[in-house]
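This view holds just a subset of the chains, kept in their places.
Read from first to last, the chains carry the letters A, B, C and D; within each, the first residue is number 1.
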């Protein structure tokens, strides 16, 4: 029922229990593609796992600790975007996202992410928004770069991906950066 | 961020902690008007009470047990509409709503309620939706009547309103009624 | 240990964990008979299910939210009677009950229910007591009728019974009705 | 509603929230008398404290961990008797009790305690029941002695009573003792 309309074809919807099947199908169809950069893919073996994930995201939302939304494109679930958590002491958060293989290359995630950034600064009134991407995950890193997030550093071996550890670039945008005239997209 | 757009001027938004102040102000400004039919008005004495209410509604939502949404009209919070709970064993729910004094008489609630009814049958796939109204609360009773809910009975003394008990009309709409051709609004 | 003695042959006892086996046996022996009107029968497959039910009723009791009692007749467990929950805001409750096939037709439930009604008004000091019965469950509907509960309405499709929905009569008794001279049984 | 009838004048009733006022009054009226041997008297300052105690006893009961019952004598609350907890691994429990000043010397507690002992062995099927009494609390120690509990030892400084520590006699009765012919009361 509740959505964030971006364009006529694209909107974000809070994940709810009745989306579990669509979420599992999306994961299952892009399994090989997604597992390259997402550590939870191998642990998502049934609709029940997707359902547990959705339950945990609703609990997160109810605790004022961020949200996870389905990205709906032309009427089907295309991916997920959300906030990992909200640090209310420091007024900061971190955005995460992924898209199924079939909807890559259409500019969907850049648009979706730009809206979430607006939401963080305009509605949640946060001070800092962070995005992290594995250094070799070029598609993912392109999103903060297109949105003019400065790259602030490279954290070694900060994520375990099945049998190896990968380094992460950290991108951070402050409210001042966000409001400045130079930021255009 | 997440809304249900009804018209350009009217939308529903899940209540979130940052709405607590607006919700308390709305309650406080219509206090005398609202307390005639709402038992919780006298117990809402500060923003903190509104905040606790919002927390409880988010918990409700996260447990797949219904939602409470702010009714936003021309950019301000005008009232609240939601589901008291969802009985998943019987696939039924009950709708509740109220509007501040200043926005009465504009057809807002009939529109909002019609959308919530659609949501219950179309998205939640429920079998029965109920609305109750105190027998002397004519404004409230008019909503289910306009939406063609059959009146099914009158429950004596079923709600305590401060110093007295009031009787309730029960209106119930089944999925078959909802889908039938005769229902037009 | 704790009972409510009705006659020498009939008493009510709070369900406790050590009653789980007797409760399961009673359910299991009347399975076909009970499932006609009780939606939980098919989900009660082992003593463990009865035990979980008893745990939940004790939690209900400990939260001042009603009770579930075994109906003991001539030394054996014959059925169950209790309150679905207590609405302390509105001082109202709803009574539910069932009896195994072997003890039908002996007037047990009318007596048991009359005592529970007394308890609701005299000890819990409630304002309204409700009983619901499926419209075609004549045996069940007879109980509130014998106890002079006015019939207040008929709620369409309000309970799911395995593969169909059934309508419910609502019977409601107020404290004033209860205290009035006309009520005799 | 639920009682354990001992004589026409004497019964035990599970403590429920609506007994809080009577329980507080009983405590308050015998305050000086009770505080000699009961460590919680000084911390029971309002009905709210009695209410919290009752809540905790209902939680205890709902967890199959024993009960606390009001002792009702000639229609008024005279004291409390219950099980401190039930050790289901070892099938043992310990009985505690107290009586207001006004009902001392009438044999009430010996009768009440005998029934609780029966309940422990007959209904709960325990193996061992323990009673402890401060060595100088002669009235309390007389109860297990009248009920033929063997005295098994004296535990030094095992209870703190406000500004001092007192020694406890331990009395223990096993199921075999209980069933033996020699035990008569």
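FYI, contacts are C-beta pairs under 8 Å (C-beta built on N, C-alpha and C of every residue); 3 or more make two chains touch, one makes a residue touch a chain.
Note that the structure is predicted; figures quoted are calculated from it, not measured.
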What is the total copy count for the complex if 4 chains are drawn?
6
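Definition applied: only the chains that are shown with their structure count from here on.
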Fewest touch steps from chain B to chain D?
2
Chain at maximum distance from chain A, centres defined as averaged CA atoms
D
Quick check on chain A against chain B: do more than half of the interface residue numbers occur in both copies, making it same, or fewer, making it different?
same
Rounded Å distance between chain C and chain D, as computed from the means of their C-alpha atoms
33
Return the distance between the CA-based centres of chain A and chain C, expressed in whole Å.
50
Could you say which residues in chain D touch two or more other chains, in rising order?
none
Can the chain contact pattern be summarised as a line, a ring, a star, a complete graph, or none of these (other)?
line
Chains that touch, pairwise:
A-B, B-C, C-D
If we count contacts the way the header does, which residues on chain B are in touch with chain A in the complex?
1-5, 12-14, 16-18, 55, 58-59, 61-64, 67, 69, 119, 123-125
Chain C to chain B touching residues, read off their complex
39, 89-92, 127-128, 130, 150, 152-160, 165, 170, 172, 174-175, 177
